[in-house]
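First comes the structure, then the notes that go with it.
Taken from a larger complex, these chains appear in their original positions, while the remainder are omitted.
Note that the chains are named A and B in the order they appear, and that numbering of residues resets to 1 at the start of each chain.
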Amino acid sequence: MLADDLRQAAIAPKASLLELHFEIEQLNNAYADVLDNERYEEFPDLFVEDCLYRVMPRENHLLGLPIAAIRCESKAMIKDRVNAARESTMAEPRTLRHFISNIRILEADAEAICAAANVLIVQTMIGRMTEIVLSGFYLDRIVRSDGRLRFKERLCVYDSLLLPNSLIAPV
Amino acid sequence: MLADDLRQAAIAPKASLLELHFEIEQLNNAYADVLDNERYEEFPDLFVEDCLYRVMPRENHLLGLPIAAIRCESKAMIKDRVNAARESTMAEPRTLRHFISNIRILEADAEAICAAANVLIVQTMIGRMTEIVLSGFYLDRIVRSDGRLRFKERLCVYDSLLLPNSLIAPV
């Protein structure tokens, strides 16, 4: 079905970008899997030691305001955060689920990859319909460390001005 | 833009995993396409003869309880199920749409591939806004049969305790 010229045109220039895209997708999927299943102890290892993890409303991001709902400036701070999430008693148990799509590689050099992705998070509480708690996007600086991709920086920008009430845990 | 070392590091080990991931994505997309367009007669052929198709709430899955909302232990039972769905008169017509993302290959050997994916299903009824009816994940055992991937086992785990009222048809 595919003509040879289309095939030829497609393969050569995109091969390595495709591989990199796939690796980033896998990193995002591991990230979602860890959070959706509350395996918080695995969360910090998705980041390198010297890292920055922030969650902020779109308004602040567009205006360049530094105020963030979550701000962790090192892997140690991320560990503290997930311990807090682990120990916190939420009013009601809930299941969160991440849908990460539209992954874009913005820039890549020998040191790091800048990438973005859209994210939709839905939550299901006992006796209630599943509902959207967050839509937004990730803006990442990703590096290769110990043979796999990890976040040097992850910024989660959410579209709402309202702070989702489930924002005790990382998103 | 992409440095050579990044390229080299990326291509070699991931090539075949990437191809396999793509094939699984295509299987999932065909699955969603068949259900969203109610081409139920094509549904059984996404499975091998000797198969297991189940739909169950997350609670039961986590507790290891066998009780499932849908349980088909062979392709013949799946055929019966879709015939029932075809013939049932639902109170109101609705359009369902599957969004399958976050595909993960968990394990693969010469015989089968274990994979997972997140799924969000929305429904649109006449005169109503589109709403979420199901969020959850698939847990699959996939085999190559007659030149294409098919499900040996598909388990759909949904986050809610409530049974979606559209669960006459497979999800």
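In the analysis below, contacts are C-beta pairs under 8 Å (C-beta built on N, C-alpha and C of every residue); 3 or more make two chains touch, one makes a residue touch a chain.
Quantities reported herein were computed from a predicted structural model and do not represent experimental measurements.
*Asks:* All chains are the same sequence, and 2 are placed; what is the full number of copies?
*Replies:* Taking the 2 displayed chains as part of the assembly, the whole thing totals 3 copies.
Throughout what follows, only the chains that are shown with their structure count from here on.
*Asks:* Once you find the CA centre of chain A and the CA centre of chain B, what distance in Å lies between them?
*Replies:* The answer is 24 Å.
*Asks:* In the complex of these two chains, what residues of chain B are touching chain A?
*Replies:* Within the complex, chain B contacts chain A at residues 1-3, 5-7, 9-11, 14-15, 17-18, 21, 58, 99, 101-104, 116, 118, 120, 131-137, 159-162.
*Asks:* Inside the complex, what are the residues of chain A that reach chain B?
*Replies:* 15-20, 22-23, 26, 28-30, 32-33, 36, 95, 97-101, 107-110, 113, 120, 122, 124, 126-127, 129-132, 144
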